[in-house]
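A single protein chain has been omitted; all remaining protein chains appear in their positions.
Now for chain A:
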Amino acid sequence: MTALVLAELSDGAVAPATLSAVTAAAQLGGPVHVLVAGAQGAADEAAKIAGVEKVLHAGDAAYADMLAENVAPLVAGLMAKDGVGYDAFLAPATTTGKNVAPRVAALLDVMQVSDILSVEGPKSFTRPIYAGNAIATVESSDAKLVITVRTTAFDKAAAEGGSASVEAVSGPGDAGLSSFVGLEAVKSDRPELTSAGTIVSGGRALKDSETFAEVITPLADKLGAAIGASRAAVDAGYVPNDYQVGQTGKIVAPELYVAVGISGAIQHLAGMKDSKVIVAINKDPDAPIFQVADLGLVADLFEAVPEMTAKL
């Protein structure tokens, strides 16, 4: 059983999500190879990940933007190669992984196992369903496995210490179906949400983008935290879409999660309830967020948060 992991790249470097997927792949019990579709530098970086036997480097520009139409046939080709193919393909459950992996699965006529939380056996996994309100154990009957990995559920493999060989690979190239136009990214010096140790999240109660920034940003600065938000705060335009934590946004599990003016709908809890310490600040003592909070403060956030920022 040899597993192929799709490397998640961010600004041309290997992103931490890759390291969690490598850990999940290693638990399948066989050698782990990593596919890097991007720059040579990223492939060299991936070769240092502990536990990786080989890195496949696809340097063709057709793969650089991770267009699923181009990357999926490359992966499916590598998976199906006679004699040297792979038994399992794993991608972190990032927006890139979620976009590419099912396309690979369908090309291979495999039913994908999405968002695994644990490896229970060679073909058996747990995964969250119903916004994490239930955990299903599923067993695949397909010849090959296609899996996306919930990164918060697996420790990160060490980024250094490995010495994998790097092999250049090529595939069908540009499928001619799609093209990348651009990425509108909000640049910030803050830690990235899914790998941050501390997160301060704001909800609908923050009123507007100015108020959100005035109240949440100083607290996040004090704590060295990433900033997250509820869907309501994103929908209302207080913050960009990539701040959304939840069932259909980002899944996070920091050491400390501070929920400010967030009620705690099941869809929000689905994205943060595995955080180590949860703090909730809400003026409604019956808000469901208090049912998962380690420390709850029933207060008006516009008084409590500035006071907290001052006293930290």
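Going forward, a residue touches a chain if its C-beta (ideal position, glycine included) is under 8 Å from a C-beta of that chain, and two chains touch if they have at least 3 such contacts; residues count from 1.
Methods note: contacts and distances are computed from a predicted model.
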| item | value |
| --- | --- |
| Hidden chain of the complex, named as in its UniProt record, picked from "Electron transfer flavoprotein subunit beta", "Probable chemoreceptor glutamine deamidase CheD", "Sugar ABC transporter ATP-binding protein" or "Fe2+ transport system protein A" | "Electron transfer flavoprotein subunit beta" |
| Per the touch definition above, residue among A:Gly132, A:Gly171, A:Gly203 or A:Gly261 touching the missing chain | A:Gly132 |
| Which residue of A:Glu167, A:Asp208 or A:Glu255 touches the chain not shown here | A:Glu255 |
| Touch residues of chain A, complete complex, unshown partner | 10, 67-69, 72, 94-96, 98-107, 109-115, 124, 128-142, 175-186, 194, 198, 223, 231, 234-235, 240-242, 244, 247-248, 250, 255-256, 266-267, 273, 276-279, 285, 290-299, 304, 307-308, 311-312 |
